[in-house]
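The complex appears here without one of its protein chains, the remainder shown in place.
Note that the chains take the letters A and B in the order they are written out, and that residue 1 is the start of every chain.
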């Protein structure tokens, strides 16, 4: 770990003031940042400790939604009675991630910003455009079984590792950001950026932008499912995951909100897939068509080719489960 | 749920008079000179420095009656400190609450062999320790008899005191200790060992580990916990490729870090590297963190050496080609394989692959060495303290008697800590600091990337079946780099002890058998990993038997029993196994009756033959290793390509039970480690470098992967205590993987021939 200056922020304004350079990082749970700092994959010159800020609450909003403070831990968010009742897919996604110890530390804001687990990003002996722009991507022709099949570029095929963000994307979450120019909100769908030729830039955040909360709209209803396929049944990142909010009325799908993990550089959502499902009667053929649309542009890199059929099967399983007549 | 049973299977008397004719192989280590014409020695007699049973070495009794047993074997979770103490205490007639355990330093001339490996601590030291306890008991009785002026036959030691029935007098062990210690140790052949019916600890459960309290309250000292006054801390940047060397390095940035004391180049050893450090550049600092920071700041140019292109996927192909050829050395040839295969009604072929594995004990290697007045003292989590002492003395240029190796508790070993390279690194660095104590620690990344790996292997099998599905011809070609490559110029061929791990000595009731061993070069540092070559051999043989059962349209368990054949005693030397785990084939023949009994017990334990739901299946495998018999029956469920192992039944016959709790615990641990090997665990190499670094990529089973139900069946626990014991620490592992993959076949019709399973059932 490189040395750094350490500042403990007393309030949000101070935190934003202390930030403002590429060299500065906010630290809260630190579970991913410190890991990367130990490996010197990240080497901020200054850490602004935001753990004492008043961002740890979950409040109900006027429109029936929730405002989740950026410092709410993954554990607290998953266990929150309101989330369990109204947004169960979010609880499920959180509980499917990491370990008990890590969920107790990891925060809502930090989870959105966690970095890819691409081996080459972690290995300083290898080229990686995300870690060292311009050095190349070793993953394309390397060990890539965990990496992306959608939204990749020739410069980067990393995946975003979060489970939480996948559920939030399916739930139409918005990110509340405090910056030098005040507060703003960004839809989670617009929060992340595709790698293109600048894979080191992952979000729309500026250096002095601090995530202060995530906003969930009123409960989406429907059947909510989070299905995660991974190497171990616990404490492993998703090879493929699906967050689904599905409603069936009179034998026809009336609502379909689907987001995918493990497939792309951001929690993946495809409006065309949802459009194909809404208004149609559930059937294996329909689910197959949905998968065709989702995977039309999918590109395997050898080691991760299996994700294409795996995604198809996983999506079909989720849609089948979500549209089954209740017992 | 932990169920189990102790099954008493009456044992046929061991057959006598089987021709011996074995010889002993000491792997790699120098052994005391022995003239060729001498009678061959076996077992404990054949180990370097043999064994001792002198009570004065192992037992001390304080005036307050506290009995201290010195354990000369390393404790790594197998419970040896407890088991050895149980044995001594029982024969001594000591009360368990007054027994303490001390750990011996590495000093084989005093204690006998201390290499804690090969599943042989109790196998080799049960009897010597009994005798030590009995001798001390006899001495206490004599001291009491002398005190009272009566004949020793009138007194009796038990319950931590000696009593005289005639007078009603009694004296506690503490009161007698001083006088007893002055007496001569009674002659070995005069000792009267207890009748097993009198045992109070041996063979009983719920004794608990002697280190219970320290473990649960966090006050144990492992190698990584040792602290000495003025101690400095070190880490080493090792060549990323096995056999690489430092071409040049720049340490200016490292030395600029405050707290970094010194940077030391450690010379790499030439091949064969044996237990020598890999070389590299070490950073010594005021704490481990600064040392690691210093290491990160080093700029090193490596000369990568001959293994820079090693790629484990390409090497798999190479092994496959080697296994396809008939050029291999013939290691077993009975009957007429070629003729029989030509006449077969059906020929079955299969090839099995096992990847490199890293032991990855929870405590990575760590040691402290300090040198003062020409004497070096080490504290280390080592499985081999005497070898450590010898190699440390050589490397530091000291006389052996000027080197002391203290053995800490080991946070797991699994074979990794049999190799003292890490202790040597600490010694070299202490010497470079003029003797200042230096703690050398390996990070997890160091451990997984610079290990002594389990060998990679291709096992090619071919069999011919007759019209009834009975195997008439059997070919086994094994291609794998040998552990011998670290001890000598790479012999490219498996050593007898590797072939004797479940390949040559698998009992097969088949007439025409041929086994061959093509050449295979080592490109990484190969070393023992729990169960060693038994892992690939059991996987191949036990999978293949199940494949043959399928080809024959037979039940896999019935077929396995038929292949094992009728109950008989086999001299392993007749199958080409001249090693036999170092044991005398007269005392340790292969007993197919015992093999069949564990298969039956494991099958019964899983309720073999019951109806299974869709996606579920049962599999079975049996394997003989470390002169014990183990069979495993596993139930699997495959959902979406994901394998779950909900239930396993494991049966072991290791002869008489000294410490049944430890047997159970070792079997449970072996089952779960095996689940990991089947499903997820492997180290791969590209450009000569290990591609895994920590537990995020080197996958070992977590609690969720453990079968929710493991039933351990201890078969043959009524075996007499004067009969030879079998091993316990390792034999549980080999049959686990094939039991699981056989169950997967039963569940899905998909045959796993390459480990780990990973994505194979997903696409």
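Heads up, the rule we're going with is that contacts are C-beta pairs under 8 Å (C-beta built on N, C-alpha and C of every residue); 3 or more make two chains touch, one makes a residue touch a chain.
As a convention for this text, contacts and distances are computed from a predicted model.
J.: Look at the options "Cytochrome c oxidase subunit 2", "Anaerobic sulfite reductase subunit B", "Periplasmic aromatic aldehyde oxidoreductase, iron-sulfur subunit YagT" or "Aspartyl/glutamyl-tRNA(Asn/Gln) amidotransferase subunit C" and return the one that UniProt uses as the protein name of the missing chain.
T.: "Periplasmic aromatic aldehyde oxidoreductase, iron-sulfur subunit YagT"
J.: If the hidden chain were put back, which of B:149, B:168, B:218 or B:489 would touch it?
T.: Final answer for the missing-chain contact: B:218.
J.: Quick one: which of B:157, B:700, B:719 or B:757 touches the chain that's been left out?
T.: Of these options, the touching residue for the absent chain is B:700.
J.: For a quick check of understanding: of A:17, A:84 or A:313, which residue touches the chain that isn't displayed?
T.: Once the missing chain is taken into account, the touching residue is A:84.
J.: Pick from B:78, B:386 or B:478: which residue touches the chain that isn't shown?
T.: B:78
J.: In terms of residues, what is the contact footprint of the unshown chain on subunit A?
T.: Given the touch definition above, subunit A has residues 1, 3-6, 8, 27, 30-31, 34-35, 38, 47, 49, 51, 75, 78-79, 81, 84-85, 88, 91-92, 95-96, 98-102, 104-105, 232-235 touching the missing chain.
J.: Touching the missing chain, which residues of subunit B?
T.: 1-2, 75-79, 208-209, 211-222, 224-225, 227, 287-289, 360-364, 409-414, 443-444, 661, 665-666, 668-673, 676, 694-696, 700-704, 706, 708, 710
Please note the rule applied: only the chains that are shown with their structure count from here on.
J.: In angstrom, rounded to a whole number, how far apart do the mean CA points of subunit A and subunit B lie?
T.: 44
J.: Can you list the subunit B residues touching subunit A in their complex?
T.: 240, 289, 293, 296, 640-642, 644, 680, 684, 686, 691, 693, 696-697, 699, 701-705, 758-759, 762-763
J.: Considering only the defined contacts, which subunit A positions touch subunit B in the complex?
T.: Contact set of subunit A toward subunit B: 1, 40, 117, 119, 122-123, 125, 142-143, 145, 229, 231-236, 305-306, 309-310, 313-314, 317.
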